[in-house]
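We show some of the complex, not the whole, and keep each chain where it was.
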């Protein structure tokens, strides 16, 4: 058992480098905290006219819903992408950390965007938000691409159509956010509109599926 | 193993779409963070008269206890509702995200309510709090209803009386919060009273059960 040259030992060694339960627990923790910290960006109005103050805060609420939907969907993607793993290695752990780095930045980018909507620097703020989301989406894609190539990290064989479905879904996600970033450069309000459409699609999806069943 | 047409493969495919441990870990994380963030809404008094300042902060403490009880009980409900699952699909994940979205909003709604108790906009603040709690409760009910219908997501058969017990409990919860929302529209202090009664019931329940055993 002290000779790590057989295939079986290598795999044990590998899976111990980063056990799956630690990989998942840490990732779920960062996703859960980032999504819950979003609420801290909602300022509680003080002063006389509560309804008016709340209505004036619409960009903050919009940011809460958009970022909640995006982090939530990224978590679903992460769970699907890593659902075939049996353990991680240092590279998978590092790529995962990079994806989480940009997920954890989203409460900041959200706050930056919503506090500049309608202001002179709206274009830059909307662009930074889009880039943050795009980079997080690309990092999840890199993590997926690495896992698909490192067959030793996976449980059993991965069906070709599963890989294709995952790849197609990542391409759609990356493409959509790339378009949003391009829009942000040219017409920021259209980019915001795209963020809202993405959010509505993501939050309404379960109800569409509910009716279908 | 690459042909996902058999029943067994479908189920494996399904459970991998959203493994149960990820579903639970993420949900537990959001519940735990939302319930612990409530403490950040308690302002530490500065100034001369500590006792007087603390007594003046009674609405903040009331909000802490009410929301702690509600989030705690929602977590217990969530654990019971999802305790029969063997894995999630995208719709279950989406419905769960929507429930968590309103759970994670509660620290904000709590802060909003307590900072307006006794003020001119008390009615609106108490109403918003009640609606937030009601929507969270309804979302948990939708999640339960979906799970009960999607038998493939469950471990084994679900006894009819278990479904009935869960449904009855959800109806009582939704009904109680609907009454509280109606009260908030007409006599806000009565709604606050109902929130307090609900909190006391929820926190005192374990002691009642303790004495019975």
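The chains carry the letters A and B, assigned in the order they are written, with residues numbered from 1 in each.
Note that a residue touches a chain if its C-beta (ideal position, glycine included) is under 8 Å from a C-beta of that chain, and two chains touch if they have at least 3 such contacts.
Remember, it's a predicted structure, so these values are computed and weren't measured experimentally.
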Problem - Size of the entire homomeric complex in copies, 2 being in place - result: 4
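We adopt the following convention: only the chains that are shown with their structure count from here on.
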Problem - subunit A and subunit B: spacing of chain centres that average the CA atoms, whole Å - result: 24
Completion exercise
Residue positions on subunit B within touch of subunit A in the complex are 1-4, 13, 16-19, 21-23, 25-26, 28-30, 32-34, 37, 40, 90-95, 97-98, 100-101, 104-105, 107-108, 111-112, 115-116, 120-121, 124-125, 142, 146, 149-150
Exercise for the section: Over in the complex, which subunit A residues touch subunit B? Could you list them? Expected result: 21, 24-25, 28-29, 31-33, 35-40, 42, 44-46, 48-51, 64-65, 68-69, 72, 75-76, 79-80, 83-84, 156-157, 159-162, 202-203, 205-206, 209-210, 213
